[in-house]
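As you look at this complex, bear in mind that one protein chain is not there, while each of the others sits in place.
Right after this comes chain A.
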Amino acid sequence: MTQQNRLRVGVDIGGTFTDLVAFDDARGGMLIAKTPSVPGEYSAGVINALDEVIDDYGEIELFINGTTAPLNAFLERKGARTALITTRGFGDVYVIRRSNRSRMYDLHYTHAEPLVPRRHTFEVEERLNARGEVVTPLNEADLRKIVGKLRQAKIESVALCFLHSYINPEHERLAAEFLRREAPEIFVSPSYEICREWREYERTSTAVINAYVSPILKNYLGQLETALTGRGYDDKVFLMQSNGGLIDSGESESKALLTLMSGPVGACVGSGVLSRKLDEPNMICIDMGGTSFEVSLVVDGKESVVLETNFEGFPIRAPMVDIHSVGAGGGSIAWSESGALRVGPKSAGAQPGPACYGRGGTEPTVTDANVVLGRIDPDTFLGGRMKLDEEAARTVVGEFARSFEFGIEEMAEGILNVINSKMANAIRTMTISKGIDPREFSLIAFGGAGPMHAMLIAEELEIGRVIVPNVAGQFSAWGMLNADIRHDQSQPINLRLSGLDWEAVNQGYTDMETRLADLLKDEGVAEDQMRFLRYLEMRYISQEYTLSVPVPDDVALGADDAAALKARFDELYLQNYGHSNPQEEAQVANIRVEARGLNALQDQEQPALLADEDAAAPDKTREVVFAGQRRETPFVDRANLQQGEKRAGPMIIVELSCTTVVPPDWEVEVDAMGNLLITKTGGSKS
């Protein structure tokens, strides 16, 4: 690190905005920027954001990116033209899926359109049995014919998934090698490189998504690196992965699947970091935008991760931070049905948006209700970049109120009561499904509208403490800057615990760690910053899903340890499912190593925002309605709040792209890092 290299930059590209947070070591502070995203050419949006705060790209020491390119290609079905190659006899596994209907009363049920049509699925002669032994060898002549067909169909990317490859990937490896040699222009994603778990449909779906989006990521990274190099930054680019860790962009090119949730995950990582710094081990993390409300959890200081996700109708079998999305946001529309009130899930979205956006929205939304109640200052929304039409909001909410014979403010508070209770219900169900009582958690809120509703949701959940982090509006970018580099590697075992070859297990761990250490070294991680966490992935003999049991990372395991490991597994099982079955034998599905290159920032003091003092808006007061009462309420620019300052609600705290509503009976305190710690001081539910 030279004298000039002093900037660590995190950039989070969202669907609408590109957010930047930079730690400036020389000035000992933090810089932020927010610019519109440029769909189709996301790298241009990144450069625009960088240009706002950086003059000399040579000053950048570290560049971290949360990208939406693969996700958007997937959502908009603009991924690579993809084919699938399977074991002979099983080409229909991908279109058959798991045969379930997720909407029980839908007589006209359809699946999400498959990413690969059946006609681009090819079968090759080969077969392994359930023990991974070769029943029929791989037929290269079949593959050769398939190459011709791939070219004829103008295929750009291929997923490979053979039966039982999770236990023996040899045939997939050979086939991938053949294709890469014979058709180097086609991207190849064999399932074993991305997922070594049983259940062929889930593994196929995972490999197909990876094949579908990887060429997109590669293309994006090419554009980005060209632009950065041209401006004087030619060092590594790190990407945020869905599992909460960073990966070198070169390494990620063939594994774009791992970056699918790149954007939102940054905020979960940030929550985990704050959880440890604030000594708040358990947090419910909420992010509310225009159309959706996202919930994730931090438990015991760690982001809650799931091993399998169903995403837009497709299973993904890879570790991902567990983010639940609910159809509730600022754009959620209030409507009536047979005389009953409903709010959402229909949303006005960004176009036309809420009526107060003045873009032709004619239905009352949650944001309109907030404007009517005075909780949003129409003049300072989005840092004053977007002037809101208060009259339009009053008109649509007023008309709606008349249809129910309500006063306008009563109606507006009613709309918020309904949406807040809906969000609280969603949080409660998510925590219950994990055996957690939400009252034992604190709430952390970020994103545009999260802090506007957080205290009201907290009251519903009987949570008395809410955190609104510093740079709440760009919190994902902040989180990325604090993330570790992370790689996971696993090796299938599929043996009863009692029948394990312990020598092979220990050797497996050592081999994986050697490979992972090389990888980390290539990414510039010093040896003393490397951590290797070992796990046994175990299940009861009769069951399908595994739990990760941590094992010591520095001692060789042996048969003597089996009883203790089994007891640990039973205990974890009890924690996760509310019961366990110590009499039943356990099976070891995989051994896994999680490798981390530690991020030194996590242990350092977090830099404060380098705010432009003059730009801070002067404080003012407006009338805001709380529980039917109009109250003279201060509107304070967050930059004007002092560290250690304590103030009682009601109060509205305004910052770039984020508004925090502190209701009466809540008190806000600013901590040393600039976070708002908001606590319930008394009173009953509003």
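In this section, contacts are C-beta pairs under 8 Å (C-beta built on N, C-alpha and C of every residue); 3 or more make two chains touch, one makes a residue touch a chain; residues count from 1.
Heads up, the rule we're going with is that contacts and distances are computed from a predicted model.
**Student:** Can you match the unshown chain of the complex to its UniProt protein name from these: "Pup--protein ligase", "P-II family nitrogen regulator", "ABC transporter permease" or "Hydantoinase B/oxoprolinase family protein"?
**Tutor:** Matching the unshown chain against "Pup--protein ligase", "P-II family nitrogen regulator", "ABC transporter permease" or "Hydantoinase B/oxoprolinase family protein" yields "Hydantoinase B/oxoprolinase family protein".
**Student:** Write down which of A:Phe178, A:Trp198 or A:Phe381 is the residue touching the left-out chain.
**Tutor:** Among A:Phe178, A:Trp198 or A:Phe381, only A:Trp198 touches the chain that is not shown.
**Student:** Which residue among A:Thr362, A:Thr429, A:Gln604 or A:Thr681 touches the omitted chain?
**Tutor:** Counting the whole complex, the residue in contact with the absent chain is A:Thr429.
**Student:** With the missing chain put back, one of A:Pro117, A:Pro281, A:Gly327 or A:Pro352 would touch it. Which one?
**Tutor:** Once the missing chain is taken into account, the touching residue is A:Pro117.
**Student:** Contact with the hidden chain only, please: which chain A residues?
**Tutor:** Where chain A meets the chain not shown: residues 88-93, 95-111, 117-119, 129-130, 135, 152, 163-164, 166, 198-202, 336-343, 404, 406, 414, 417-418, 421-422, 425, 428-429, 432-435, 494, 543-544, 576-579, 581, 583-584.
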